[in-house]
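For this view, one protein chain was removed and the others were kept in their places.
Presenting chain A:
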């Protein structure tokens, strides 16, 4: 079996001391970020990109991946204990998880969240290993037209699954595409929209923009409400981690359903962990015999979304590793990390860099195991961290981000640009524009332009190439269908309903 040989190879790579350490560091930093509200995964990964310069590529990616799934764990801990979701992915976990904590059942809630996440993580790891090879073969059948259509589909998915206005989300994507055009043209080398500023000749740094719209903008926005957030900690001691037999019986099917749903939504471009947790919660509520239990401490309401977000966080690596297309903003940053280390993501990575791919896959499983072992005993420490007041945290984040951006190119202009994008991001939030599609557009922009140009060159300027090639036509048809569905009033109402749950 090739699969087992590959996995064995991966584990051999991942078990080297340096990679184990990277995995642990990633998982811990991820948990920390997940616990602290006001600092998100995207900003952290952007902030830590420069730090990975000095590391070997495998170790760097293992650490960044660890941050991503570690944050899913950390977010659930604070959701349950103090009703503050550290991450958007655990907003729904707070609904039932915190109710359980109030009833003195914080222990079982934490345990089920951890077990569900671990189980989902294991399944997702196997899934990546199984689907990796066939999808890579499929990718080889892709020409430029198919690639372009696939990216269109991915962006449309991002729009449909984003909350708020479809029109505004598309506008954000196109804004991102335009931003990606700044700098030298790939084919002619002509300088585009750079206004003779030498620092812009290479294009806008992706980490710079990400740190601006996600890091700085978020901080400025949080300051609007006053730095002191309302934090009423659950003070009582956590007793008895073990769930009862009934808890396990109740949550097993929920974990299974959450895992399946999360895995599927993770693979789809534009999906990701946030959507997966919302969808899993909604599904459980629909399937439940007695839906009124939800919101009052139903253990399924913890098990399903926690499994789903962890599964999705991991399966979203599949399109990145096989097709070279990042399905969400964090994966887009992973592309940035790979590029820094001279690795071009895409089907060839699997063949040329087996160490990297399989090592990372194996490290995910190890990381999940580490998380379940370190997290439950450390719960007390994480909760204590929440008492660090925001008035001290935010200037630290500002300074840390500034140093981080500066160190990428040793360019002070980059720091100023990030500040400008911070203000742009603040304005976008005030006008209810979502920044995530902007980032996705910015990452996919160069890839899209390149494939569009190539496809039209091959077809001698005939635009019908996108519909005359069957694979491309199918992808575009799905995209068009999704867009129509998203604009239909009945489905819109349903979609909004899913998001309203989070505010309840």
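In this section, a contact is a pair of C-beta atoms (placed from the backbone, for glycine too) under 8 Å apart; a residue touches a chain by one contact, two chains touch by 3 or more; residues count from 1.
Here is the rule we go by: contacts and distances are computed from a predicted model.
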item	value
Listed names "Tripartite tricarboxylate transporter TctB family protein", "Luciferase-like domain-containing protein", "Hydrolase" or "Zinc transport system permease protein", with the criterion being the UniProt name of the chain not displayed	"Tripartite tricarboxylate transporter TctB family protein"
Candidate in contact with the missing chain, chosen from A:9, A:102, A:221 or A:341	A:221
Of A:20, A:51 or A:288, the one touching the omitted chain in the full complex	A:51
Residue ranges of chain A at the interface with the undisplayed chain	50-51, 53-54, 165, 167-168, 170-171, 174-175, 177-178, 181, 185, 187-188, 190, 192-193, 195, 216, 219-224, 226-228, 389-392, 394-396, 398-400, 402-403, 406-407, 410, 412-413, 415-416, 418-419, 422-423, 426-427, 429-433, 449, 452-453, 456-457, 460-462, 503
